[in-house]
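I'd like to ask some things about the structure below.
Removed: one protein chain of the complex. Kept in place: all other protein chains.
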């Protein structure tokens, strides 16, 4: 009988097609939930579903086992339609221990399905999770569907034959669980088996054990063993999402930015010099690039963020494209050196993977609160272009665009991403690189006629890029105000006025080579525009889509270019009755829009270290139009 | 016949009362022009004139003698009426060498008086100043009145008897010139003679020589020797300016800020810890405070700006008031640490003596281009109060206000001043310190009932200040997000949301304890408001005064509180038809006003490293009202 | 309000209510225990003790010690500590830092606090890796260290913390390791030293740099691998079978065999903690050819920074009475009297 059947989708509004499912794997940092999630993501992608993920792990490296702050979770939203967020509330929660259940169950949709490893619900773990009674038994989970059994024990049995130590054997738990999940959604195990074989190439027995656990979990689902209580679990097949033909892969923001930087420098036919200093969540870019030396990439782990950017500036001076990357606190330290790059007009790309602030803040949580710092955070009148990536896939093109602007205008450029984009994975249609127009850099090798002017200008107001080593063009640059054209030290009032305006005009002129602002959903003009930037793209897009489905007059505008802004943005914004700006900060883009266009942009702010929920934005839209 | 008489005021519009005179002393960095100007300022003040000065010296310590970039100038505007700027164009230019003439004469009013030391106009100096012919002889100065004679020779004669070396003897030139200037404006020599005696107490012969030169210069004016050509020089007596009774002194911004910081900490009954690192033009504050140890002031020259602010934060944690000071590039380096002070909610005063930027920029020139950095320049949502001094005298009260806010709200505060205020001197009515209400700090010594909460709040949302050394209240703080009340490390979404809002609300709440915004000239409502901040006060005030004298409907509003802004500012601004915002930057306060109040504030920008001229603002007012 | 008196204190009194958040098996636990064992013995009081740290796994330390504590920002602990100590010289200041925090981003502050000789204890947990950021190589990592940021192995020459400290002007240099039973003694000596006491503590990061110090920390390697230095005692190791002597020709140190305890004959050096030249040689002894020098390598106090500051402040203030009204009235002044102006 229906009610007796556990249904991962019983939580979906009755009658609604099973368009998408949200599953969250939660366990101890030691349980390998990120791995489980990653592999489940892969199989989901291979199954042709569209998807979005949200890894959420603790700040501690390996918090003590069983503690509440040690819980690591991985959420995936996948379906047969276009997916742009990791989903609001999960339909299914896999809880590997009491702490994981405690910290995650409140998010589960009413009626949602809980799969719990009863084997981990002993007194010690219950205590660590601050449970007085065992929630699996005291009925406190009544509003959800509960499926609990001893995964630990089942795993141990499944790997007995390999004679692993108890600790090692239990490490296979996550594969057992993955096996069950694969069965639930009718997935192919082969790719994961292949992956396990390569991962454990050096220790075949571990490969075999993990594969055995994976198969056992899968078999457990199949051979309706589940629930001696006579319950069954409905297997689900989510149809593949319609997607244009082509080759696909999954990509995280950290990967795509690294790839985009490589592509950009190759398109500019420049070597890349990357000066970095580790910091969460920016480190991954340093890690990725350090493996790509065959693409003329040199990575340098400096002694601090100041040395990182300073070395990148030195490399740009010497004819490479200097790139540096950090997050909030590290970017703050780079402020003075950014000013030097602005004054010396050297190309430079600064990637900021934003995290929760202020100060050390919440290193592993996401936020968009460094926009002020990017646009305004320097001494003096120091204009610098700023662009922001909206998603892991989008970050690839943004990185290329950042490189283009840096070299075509001889200016530092800040590329904003955030912890969510950096870690989240999404399917990515592999781009056809031949479709990208190269923009090779030409270094000046002979003086302009009339004599060499290091601070002479082209039509873009760009000064020449001269490589040390070029005979006859020796010159000196520095952070003191420069004379027009000659670039010599110059303190005169008129010159400072002129140079300040030149620096401003050069950067504002970038608007000539960026596309006009388009409208994601809806059209120019109307009652309400929801204007976003960065990783809020997903929730805004879905919220506007749903609101429009309900017949509401609302459009979605999403900015890539934060500074300078597209030429048409002012007119576009003024064409709407109201403007709503959702941001994961206290209202920073809002300030720029109000200043630039004197439009009454209203903020919608979330600063919890978590991405917006679609519903939160939907509600704000309805309120604005009420 | 009148035209034959050299008249320092012939440049003043005919018939205009000699309300004020502008004199500029210009010479080689080695000529001691700043000393001359300083002493002339003193005698002017003693004569009861109101005055304002503008020292303008080269970035080089001692540029080679005779070079154009080595010219040092000191301008003073004094008169019988209220003076608030150093004056636009000088009436009198004293030029000690060709380079000084070359770089300054173009500013001189048509018909203005040039006094030149012919003795320095030899070929070498003319060449260094890039003169092909001697301007004193080729008639190129025809549009001005020229008085040139061999000051060098006259000086040497006047000090012959003391048997100084030629080089030393010539060093008395500036005193000879000062003597002449004192005669021109009918001034008493005694105070300067006293000053020379103390200055050269250790070398009486130098004192005597300088005094002799001073007297000789004075005598030279008196005994109409001037101009064998039969010209005379009219002596002038500028009436004392009406000023309230009381004790007066001259003060520079660097002095008054130092005094204000001492007064503030004394009013708070706290010791002061000043952590600084030398940088132009901020160093003077470190220098002043390092002499005031009896006021419970400890000064620490750190290894860099980061260590300077970090040590100040440590001192505040330990129960002193931490203060740090720098200018643009150094403030940029402090960004990360400012975030720590915001997160740990410790009191701290950060003084920024702004200079020309970006980067190293123009270290000895003034600018207001760090407002963005002050209000927005940090990672994360990091609100911090910002206040700005308008003049050397005003800086005293601003410093006290900064201390008050820091300790009453447990927050870092940024106090903005600039190179002009720091170096300029103005008469200051010595304040009656008994008229300042003390605001003694009470440290928490016993836990709140219900248990100790390091992050508990009072009605101002301030957390308690607990000194290490207090038994029973041991606690740990840091830069990671804090849990409400307990202050423990806390990463939860709801807590971060709450704390971010709390930090914002606490800072915005400061508006409750600051005065409403008043109108300097004019009234609420009208056609045009000129809104300024900082050292533009003088020129704006004079420009608005003149415009109103012409019957124009314009008012002057000058902000001390940049963040948060006074509660009534929005309504006040909306009461005017137009808003003009003159700034020595590309429009930074303008951004804050447009964002906060959605008013169409129009920028008037000057970024030449020089203060506004009254006429420049006057013209903008007329244009706005045309 | 629990005002405790030294006598009453036990290691337990120095534990906080905070859950310790290091990886199970991390060497930091042992160091924490050693410190909590040391504090009662030196008669420290929680209210007058301040632990200041930067950022890193090691820098989480202050949260776990029941005293005042400040977990500051990356690399800046010495600067913050300098402000704390100058503001209140009575406080007993401990700095906890790591090889990244104290030698990479914070190297300059480490140098200057040592040069100025601020009275404090500086505990540098050297695990030769960036733990908190998940395992990138650090300035002390050995050449060839494979890490996420150096997948093909690091190429830079490692820094030597103790040598750097001496070069910076340190007047106390000590060494120990996480699980060593002698660590508390080194900490006590550091605390007894008036001035900046630099202690390098080798610490095992079992997750990202497991057992890099096993060659001398493990029981089986202790005899050959550890040279424990004691004032006035010959530099012997390997149960006295070997010692450190001076090679007069090369003017460097060498290992000598000691025949039946006659170390004088072998020319073994007697450890003098005040000999700076020998200290330089000890901190540069390449491990392998030599044992690891541990204990108090150098200890030769000079006047401290905060005492000099306090003294100068007092001297300068002597005889002057603070008077705000007088202060603001200084300089050349003049008076305006009613009717004075025309």
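Labels A, B and C are assigned to the chains in the order they are written; within every chain, residues are numbered from 1.
One rule holds in what follows: a residue touches a chain if its C-beta (ideal position, glycine included) is under 8 Å from a C-beta of that chain, and two chains touch if they have at least 3 such contacts.
Everything numeric in this text was worked out from a predicted model, so none of it was measured.
A.B. asks: Kindly state which of the options B:191, B:242 or B:278 is in contact with the chain not pictured.
C.D. replies: If we include the chain that is not displayed, B:278 is the one touching it.
A.B. asks: Looking at the whole complex, which of B:145, B:210, B:299 or B:470 touches the chain that is not displayed?
C.D. replies: Looking across B:145, B:210, B:299 or B:470, the contact with the absent chain belongs to B:299.
A.B. asks: Taking the entire complex into account, which one of A:94, A:156, A:181 or A:241 touches the absent chain?
C.D. replies: Answer from the full complex: A:241 touches the omitted chain.
A.B. asks: I'm checking contacts with the chain that's been left out. Which of A:489, A:508, A:524 or A:615 qualifies?
C.D. replies: A:489
A.B. asks: Could I get the residues of chain A that touch the absent chain, sorted low to high?
C.D. replies: Output for chain A: 42, 45-46, 48, 80, 191, 195, 239-251, 259, 262-263, 266, 271, 273, 275, 292-296, 298, 300, 302-304, 306-308, 310-320, 322, 336-337, 339-340, 344, 396, 430-434, 446-447, 467-480, 488-489.
A.B. asks: Would you write out the residues of chain B that touch the absent chain, in ascending order?
C.D. replies: Given the touch definition above, chain B has residues 60-65, 67, 69, 276-280, 283, 286-287, 290-291, 293, 299, 301, 303-305, 329, 359-360 touching the missing chain.
A.B. asks: Counting contacts across the full complex, list the positions on chain C that touch the omitted chain.
C.D. replies: On the chain C side, contact with the omitted chain comes from 104-108, 111-112, 115-117, 139, 152-153, 155-160, 163-169, 246, 248, 250-253, 269, 275-278, 280-281, 284, 302, 305, 308-309, 312, 315-316.
By our rule, only the chains that are shown with their structure count from here on.
A.B. asks: State, to the nearest whole Å, the distance from the C-alpha centre of chain A to the C-alpha centre of chain B.
C.D. replies: Roughly 47 Å separates the two chain centres.
A.B. asks: Chain A to chain C: how many Å between their CA centres?
C.D. replies: About 39 Å separates the centre of chain A from that of chain C.
A.B. asks: Using Cα averages as centroids, what's the distance between chain B and chain C in whole Å?
C.D. replies: A distance of 44 Å separates the two centres.
A.B. asks: Residues of chain B touching 2+ other chains?
C.D. replies: 336, 339-340, 344, 478-480
A.B. asks: Mark out which residues of chain C touch at least two other chains, giving numbers and ranges.
C.D. replies: 55, 73
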